[in-house]
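A protein chain is absent from this complex, but the other protein chains hold their places.
And now, chain A:
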Amino acid sequence: MSLFLIVALPFLGALLPGLMNQAGRQACFTATFLVTLLATLGLATHVPAVMAGEVITAKLDWLPGLGMNVNLFLDPLGLMFAGLILVIGLLIIAYARAYLSRKDNMGEFFTYLLLFQGAMVGIVLSDNVLMLLVFWELTSLSSFLLIGYWKHLPEGRQGARMALAVTGMGGLALIGGMLLLGRIVGSYDLTVILENRDVIQASPLYLPALILILLGAFTKSAQFPFHFWLPHAMAAPTPVSAYLHSATMVKAGLFLMARLWPVLSGSDWWFWIVTTAGLTTMVLGAVIALFKNDLKALLAFSTVSHLGLITFLLGTGSGYAAMAAVFHILNHASFKAALFMTAGIVDHEAHTRDITRLGGLRKLMPITFGIATIAALSMAGIPLLNGFLSKEMMLEEAAHTKIFGSYWLVPVAATVGALFSAAYSFRYIVHTFLGEGPKDAPSKPHDPPMGMWISPALLIVPVVLIGIMPFLAEPFVKTVTYAVIGGAVEMPDAHLKIWHGLTPALYMSIIAVLGGALLLSLFAPLARGWAAAPRPEAKDIFDGIVAFFVGLARGITLGLHNGAFTRYAAIFTVTVTGLGLHAWMTGTGAAPTREMLPITINALAAWAMLVAAAGMIVFVHRNRLAVLILMGIVGLFVSVGFNYFSAPDLALTQISVEVVTIILLLLALNFLPNRTPKESGVGRRLRDGVIALLGGLAVFGLIYSMLMTDFVQPSISQYHLDNSYKGGGGDNVVNVILVDFRGFDTFGEIIVLGIAAIVIYALTEALLSSPVRAQLLNRGYESRRAGDAHPLMMVVLTRVMMPIVLMVGVYIFLRGHNEPGGGFIAGLVVAIGVVMQYMASGFAWADARQRYPYHGIIGAGVLVAGLTGIGAWFFGAPFLSSAFGYFRIPPMQEFELATAMGFDLGVFLAVVGAVMLSLESFSRLGRRQGDKPSEYAMDIDPSRDEEKEG
């Protein structure tokens, strides 16, 4: 099976349980199980080749420019982890089927579980480190969902949040580390990175990369001082604890260290950091585990301790230790997952996990007792079980490890760790299953149905089998070790054996087991001492740190964004101006390279008008009507300016937009107060004035220096000038750019314009279907009303002008390709002509004579423009390619027809529709109670009166 499919299967399969939720629990389970089984079988097809030394790869270019390729590879290390993930996954799925109660949403659970499974398989098969990072984050997210699966439990939510915070932060660090690594090597492919040990270790970036990567690995694998999240993650359902927090996810950190072992290990830094962290975690975890009364908490800390053990082995940097690490990863996965499942069974049956309330379960639950005992003894390191073999190898390695110049520090620490490990393992058996009891269990427990104990029972098989016949595992362990070492050090020639002779490790092992038993016999006084001893509570520290940062973030955010728009507009202006000033002071401003154009007297006059109008706005702004007049003046002179500086199209557009904008604002002012009240004090106005002047000054400086220097690099405009006629068939380059070169932009923009108009229409509708409607209909009149709201002079004038305006519109439209004009301007001109009719004879009169809805006109415009663009497809050209030709129909002159004209027609229609729909919506608000569509165009009509009289 393709590696792509193996990774994709869980993700695709994740859809199934969610969809099958209605089909029942069995259907959910079956779908999940089959998907995982299929992926497992797919993986199995590669086993012979991989064990024969072949590396299976699958490559797909995705974003080669970013170094982001979907490359997968399967080597023995990947095979071991993928196998663990999928096989234990199968057992967990079977166990979860029996474990979850009817109240639990099984589809949701299995969907999360498959997402997690896919992410894990993705991590271990990724060849590209960037992709590995994506999968890494996915495991953090999916584990967040799984830990918090019981949403009603506060511990579940808190534990999930803590796990996400810690592993997520580690993930961020890891991203940094991996990017550094990729930068050192110049490739993001793991297979390439792994071949560049010397380059990486010689690089000055080695240490930062190492620290960042280890942060990622340590947080994921719960190494001291990041170990505290793992026990809190135990609020998850037990299948999750067994799967994520013993067998797979927490081993992702170990996987990463093993994967990068050939290039990162061997340096002093690696040795000190990894070995120290591992040893500390091992001892600390083991000591805390002994005193935990919650079965799952005990197992959680024991997991922390064992992860520390493996980390320590990876840290020492010898081939023998690597082999021990690989072996222990396998062994730990089997006995610890089994132990978690037995804890879950006890919890499920006795309804408590509190060890002090249990005891004597051996008679009530013999099967569970048998499984738990074998697994726990393996964890304690008792001979003939697999835990003994790898722990013995660890002690052997510890006996030969020298740290901080001391020969005895490591062996002693390792022995203490092993001793406590034996003690808590014994306690798990003795206090739960032996003795009298159960002391205080809420319900009388018994063995669960087979569906629940079969999974741990199956996991026990390798525990015993490998424990008695270690040579069975040896070829596989050696192959994986070879892949881990990657040629960085020599392959160890040791063998997996039960009896190594009278080695120091054997004595340490004996001390550990006997000492462990002794500790347990002294448990009661020790536990009292432990309870009395002051200890830092990791959760409180974590919560304190989180609270500090939340407070900090809240303080900053509320300081800037307290809900006052004016406040952050001011802060924004000052900040941007400040940044600009900083750039101005520190950058190298270009000296003026252009000559200033001479100032003419006309230009000076226009400038004075513009500046005066803009200035006046500030001073008379409370009188809103006056502001609109001044705005009109500003707009007029802006368009005059455009015309003066060789932009006739802009001038035409600006002036017509100006007209519709002012009409729009007048309509709005019909409802809004006519005056702005005086509210700001002198201090505030002064402050705003200073900010405004600073901003204005900054913009002045920026634009002035821009205007006085030439382009930094040649503009692409020359291309447009050269090809406007040749390629677009038009002389008006601006129009050709709009409808041809950048037609796609324009297409988007008319759509935006149409959407804006429809938004206005929708908001008006919403207003008119709310209580506001009654308020509007019944409102009084602002002031004395005009005698004739629709005066004769205006009606006659607009009526006379309408055909002229339309003709001008058509003219502007048709000449647009070669002379100033075009669809935008023509649309605005025509819209103004129509608006004039509304103004002259009233909304109701005009509306009754309006045949086509404006939405339709917008739609038609977009459609026409789009169809013109699509037309190009029929000639094998891309969307919006244009064609043109010259025609002659006697007796007319020769004229040009271009497909761009069809496009421009679409622009025209969309602009007319959008402008009219906006203005019409505003007008509709103006209706009053008792208004009825007048049948006459004007209020006073002499000809009408004559008719009546006559």
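Operating definition for what follows: contacts are C-beta pairs under 8 Å (C-beta built on N, C-alpha and C of every residue); 3 or more make two chains touch, one makes a residue touch a chain; residues count from 1.
Here is the rule we use: contacts and distances are computed from a predicted model.
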Missing subunit (named according to UniProt) among the choices "Phosphate transport system ATP-binding protein", "Na+/H+ antiporter subunit C", "Na(+)-translocating NADH-quinone reductase subunit E" or "Carboxyltransferase domain-containing protein": "Na+/H+ antiporter subunit C"
Sole contact to the chain not displayed, among A:D447, A:E819, A:E896 or A:D941: A:E819
Candidate in contact with the missing chain, chosen from A:L138, A:A505, A:L650 or A:I812: A:L650
Among A:T219, A:T746 or A:S882, the residue in touch with the chain that has been omitted: A:T746
Candidates A:R197, A:R357 or A:R624 - the one touching the absent chain: A:R624
Identified contact with the non-displayed chain, of A:L434, A:A517 or A:L776: A:L776
Residues of chain A in contact with the chain not shown: 562-567, 569-570, 573, 594, 596-600, 603-604, 607, 610-611, 614-615, 617-618, 621, 624, 627, 631, 634-635, 638, 641-642, 644-650, 653-654, 657, 660-661, 664-665, 668-669, 671-677, 679-680, 688-689, 691-693, 695-697, 699-700, 703-704, 706-708, 710-711, 715-717, 720-721, 724-725, 731-734, 737-738, 742, 745-746, 749, 752-753, 756-757, 759-760, 763-764, 766-767, 770-772, 775-776, 779-780, 782, 818-820, 824, 828, 911, 914-915, 918, 921-922, 925
